[in-house]
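Here's a structure for you.
For this view, one protein chain was removed and the others were kept in their places.
What follows is chain A.
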Amino acid sequence: MGESIVITSGKGGVGKTTTTANIGTALALQDKKVCLIDTDIGLRNLDVILGLENRIIFDIIDVIEGRCKLQAALVKDKRFDCLHLLPAAQSSDKNEVTPEGIKTLVDQLKPDYDYILIDCPAGIEQGYKNAVAGADKAIVVTTPEKSSVRDADRIIGLLEQEDLKAPHLVINRIRKHMMDSGDMLAVDDIVSTLSVELLGVIMDDEDVIRASHHGNPVAFQPDTKASIGYRNIARRILGESVPLMLFEEEKGFLTKMKKMLGMK
């Protein structure tokens, strides 16, 4: 019996969909059977980030309204056999789905998968309620910005009212030098404000943008800062205890030269 995890944030644009795609990929790399569900109906993105847009035939609305079987709507990933996607509909809107509908769907999928990741839309309205209904656990994504932490706090408050385990936190888009100079919230401050368990941190990395541009989640790449972060998160979900990634600042050419010349 699989476990369903909703990935949510409240605020838009903090990287829910990217996080879903990459945690899913990282779990699949560990040979787990993973199903990703995109519940952002009307604004689907997850398929694009995974590079599976062209393979969609049916979507979640087709399944819920009985136009096709659940198996027929699942899109198999082009890199793994064990990673599947249930795409959102692009032509409908969020009110056409009910929380019960999503819950039934997730329950149908659970026996066949180890993990079911539900990508939640931004906001706290119907779409959020739908996404959360099917989940056993929640991962809250935030960035080290005040507005995003504020919304994460709001979402955690709402999640506490649901019948879920205590949510876990992912801090995305960390810029070490800005944290050090106090222009961004520090990891410790965020964790202390939100008082939830930290699941992992992801460095701000151009490779993430490059990877999603090419429809190839960054978690595939062996050595970028972000992919290591995502793979560590997957390992922690699997129960390993992995120390928090030490984020080394990428050193510029000039710094390297100075170091070589003994100037620093």
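The criterion applied here is as follows: contacts are C-beta pairs under 8 Å (C-beta built on N, C-alpha and C of every residue); 3 or more make two chains touch, one makes a residue touch a chain; residues count from 1.
Throughout what follows, contacts and distances are computed from a predicted model.
Its UniProt record calls the unshown chain "Probable septum site-determining protein MinC", which is the correct pick from "Protein-export membrane protein SecF", "(2Fe-2S)-binding protein", "Tripartite tricarboxylate transporter permease" or "Probable septum site-determining protein MinC". Considering A:104, A:193 or A:221, the position touching the chain not shown turns out to be A:193 (whole complex). Residue A:151 is the one among A:62, A:77 or A:151 that touches the chain missing from this view.
Contacts to the hidden chain, counted on chain A, fall at residues 150-151, 153-154, 156-158, 160, 193-195.
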